[in-house]
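Sharing a structure with you now.
Every protein chain of the complex appears in place save one, which is left out.
Up next, subunit A:
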Amino acid sequence: MISPYAIEVKQLTHSYFTKKAEMIAIRSITFSVLPGEFLVIVGPSGCGKSTILSLIAGIFPYTSGEILLFGQEVRGPSDKIGYMLQKDGLLDWRTVEGNIHLGLEIQRKNTSADLSYAKDLLRQVGLAQTLKYYPSQLSGGMRQRVALVRTLATKPEILLLDEPFSALDIQHKLHLEELLVRLLTQQKKTAILVTHDLEEAIALGDRIMVMGGQPGEIRQIFDVPETLRNLSPMKTRGHPDFRPLFEKLWREVERP
């Protein structure tokens, strides 16, 4: 049977093991994401947000539960997924060009069409002139934009973004949010984004999942009203429905 969901997470539990102890990072997490939908995860530091993304990306096996991508169980990394980690992880011995080609090289997709697509993305984030620069010559925000391009270059169907805009100034952040939303709606991509920024969560998300506790659990999932959903990220922040939702989210995140 074909699943209607792009991502299904069922009763997901994960523990990190060390010699001394078992550390339960997340417990019984269940949610699903429709194709083309944008889910935002917010929650306090250490509640397991990055862990969830890593498990969906198939970086390491989960302790129990189930994760399905388009109905298929996750057994390891998949070309369908583009994962942008919390740390930008740019390779400092490669130029910007070499860095945005990394995923294409690994997946052996480096045809000239793919390479020029990557270049075009770089132009769209406003960094065309840095093609031959080394990461050490870039600012923190520029590095994150390069990392975003690297993630998008392999044309993944599902994007997992772990605080991608945390090092950006507000101007670049808004600009990149616009770009991201445009790319995602154009190409009908599914996305999960983790952020600490509640404004960003409302501006980008179709739904917002609030997590908390240790081990991490889902507190509540909010639907972003239709009125805000179809607005561009910049306009969302000025809409009358924006504040009430922001305050509801705030209270939920703050709740002990």
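Heads up, the rule we're going with is that a residue touches a chain if its C-beta (ideal position, glycine included) is under 8 Å from a C-beta of that chain, and two chains touch if they have at least 3 such contacts; residues count from 1.
What we mean here is this: contacts and distances are computed from a predicted model.
Protein name for the hidden chain, per its UniProt entry and selected from "Spore coat associated protein CotJA", "NitT/TauT family transport system permease protein", "Tryptophan 2-monooxygenase" or "ABC transporter ATPase": "NitT/TauT family transport system permease protein".
Shown as candidates are A:9, A:25 or A:85; the residue that touches the absent chain is A:85. Checked against the full complex, the candidates A:18, A:45 or A:136 give a single residue touching the omitted chain, namely A:136. Within the full complex, the residue among A:23, A:106 or A:221 touching the omitted chain is A:106.
For subunit A, the list of residues touching the undisplayed chain reads 54, 57-59, 76-79, 81-83, 85, 87, 89, 91-95, 102-103, 105-107, 133-134, 136-137, 154.
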